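Since the structure comes first, as structure tokens, the remarks are kept for the end.
Incomplete set of chains, arranged as in the complex.
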Amino acid sequence: MSATHSTTCVIHPSATLGADALLGEGCVIGPHARIGTGCRIGHHVVIHADTVVGDHVRIDDHASLGKLPMRAANSATTKEQELPPLTIGATSIVGTGVVLYRGATIGEKVLMADLCTIRENVTIGHGTIVGRGVTVENLCSIGRYCKLESECYITAYSTLEDRVFVAPGVVTSNDNFVGRTAERFKHFKGVTIRRGGRVGAGSVLLPGVTVGEDALVAAGSVVTQDVPARTIVMGSPARPLREVPVEQLLENQGWVDA
Amino acid sequence: MSATHSTTCVIHPSATLGADALLGEGCVIGPHARIGTGCRIGHHVVIHADTVVGDHVRIDDHASLGKLPMRAANSATTKEQELPPLTIGATSIVGTGVVLYRGATIGEKVLMADLCTIRENVTIGHGTIVGRGVTVENLCSIGRYCKLESECYITAYSTLEDRVFVAPGVVTSNDNFVGRTAERFKHFKGVTIRRGGRVGAGSVLLPGVTVGEDALVAAGSVVTQDVPARTIVMGSPARPLREVPVEQLLENQGWVDA
């Protein structure tokens, strides 16, 4: 069956819609965009030029996909550039009001909850959850099967490996010079969270810190130094408390990638 | 007078619009939705199937009401289910870009400010304010005359009784196992805030804590244990400081429910 859409949609003639795709009212599909088979697209969704949406993706109302970066005259990190199209893997879900930039690469089975933003030059791995209202700034690499819970903030130049868990309201930062000195442009450094690292609710991670493999930052901590692997840290500034309990280690969860 | 809307709206023939209802441009009203008398609805508002909007409700631009939950393959708490329609009580106000899920029950005179999200299986009591950008996750009960200030985050499985005050940027959490062990599914536990309990700006509440009746958590605290009634706690971890001043107790405000 061919795709179905109302006369209220504006679809560029060079765009392609997969079989059985279903569009809501008032959608706008730009030049050369490609929508996969069986997609379910809500109302007033905007899909900009060249975006590639995989098969069986759900996109909810008022999402805007493939947006071009904005540049402020005085922004420290965003330069003009050629960006590849936004791509979204099969069976991913895009929530209401989500904003995805051109130059992001989203894997399969990724959940992007309502009102999250994913910037340019970001990759998101297979099966990851990007929670409600989350920001992933530009130049980040997010692994497979991560959970970035509601309202956490991932600063530019960060790396999160597979199976990382970031709790609600976590804030990360990347500028130790807090907006001063020309030196700082050489030293912008996001955070690194190694495989299976976990960060508790409302914690703050300072620029450049690394949370080690399978380590755990307790809720409400302020992390000013690297966190050793398999260690729980707590407090402000966060200090080592004890080892992560064996039954909580990643290797003992019996999880299989799928 | 009958309802007024432009030809840019798409209204399902089974939907009903109350007398004097006024719709903006590009609204989409789904099957069996019922819009009350005298409602004022902005532009590009989407109201999904079966939603019931009471009389004299204001709904601002780009709001999306009655949304079906998204399910991630690896979400811990959202199961497939039959949900009753979203209902919104009379004279409530729904801000710009607000997202309300099917299965939420909103009382009368509730203010839902811009860009807030209220999930499925949530009740919000009469006269409560849900601030800008606030998230109320699924399976929460929020009482009457509460104030959930801007950008606070209410985790799933939480109970807030009447007259609760949650300041801006408060973060709550519900998983003491931080995403690990099968055990955790039995132990998810949101927060409980008893009648008149207050939580100061930027505080973090750990899973399962109870803030007692008329208690006060000072701004910037990390609450790891239950807070006794009428007690001020402060710090990280929060410890009792003194009694709440008598003139601040709920019983001395002269407030009448109305």
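Labels for the chains are A and B, by order of writing; each one numbers its residues from 1.
Just so we're on the same page, a contact is a pair of C-beta atoms (placed from the backbone, for glycine too) under 8 Å apart; a residue touches a chain by one contact, two chains touch by 3 or more.
Please read these numbers as outputs of a predicted model, since none were measured by experiment.
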Next item on the list: Because only 2 copies sit in place here, please give the count for the whole complex.
Entry: 3
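Just so it is clear, only the chains that are shown with their structure count from here on.
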Margin query: What rotation angle takes the CA atoms of chain A onto those of chain B? Round to the nearest 5 degrees.
Written below: 120
Check: So, what's the distance in Å between the C-alpha centres of chain B and chain A?
Finding: 25
Notebook entry, point to check: Where on chain A is chain B touching in the complex?
Noted result: 6, 8, 24-26, 42-44, 58, 60-62, 93, 95-97, 109, 111, 113-115, 127, 129, 132-133, 145, 147, 150-151, 165, 167-169, 198, 200-202, 216, 219-220, 235-236, 247-250, 253
Notebook entry, point to check: Inside the complex, what are the residues of chain B that reach chain A?
Noted result: 8, 10, 26, 28, 44, 46, 62, 64, 67, 70-75, 97, 99, 115, 117, 133, 135, 137, 151, 153, 155, 169, 171-173, 175, 177-181, 183, 202, 204, 206, 222, 236
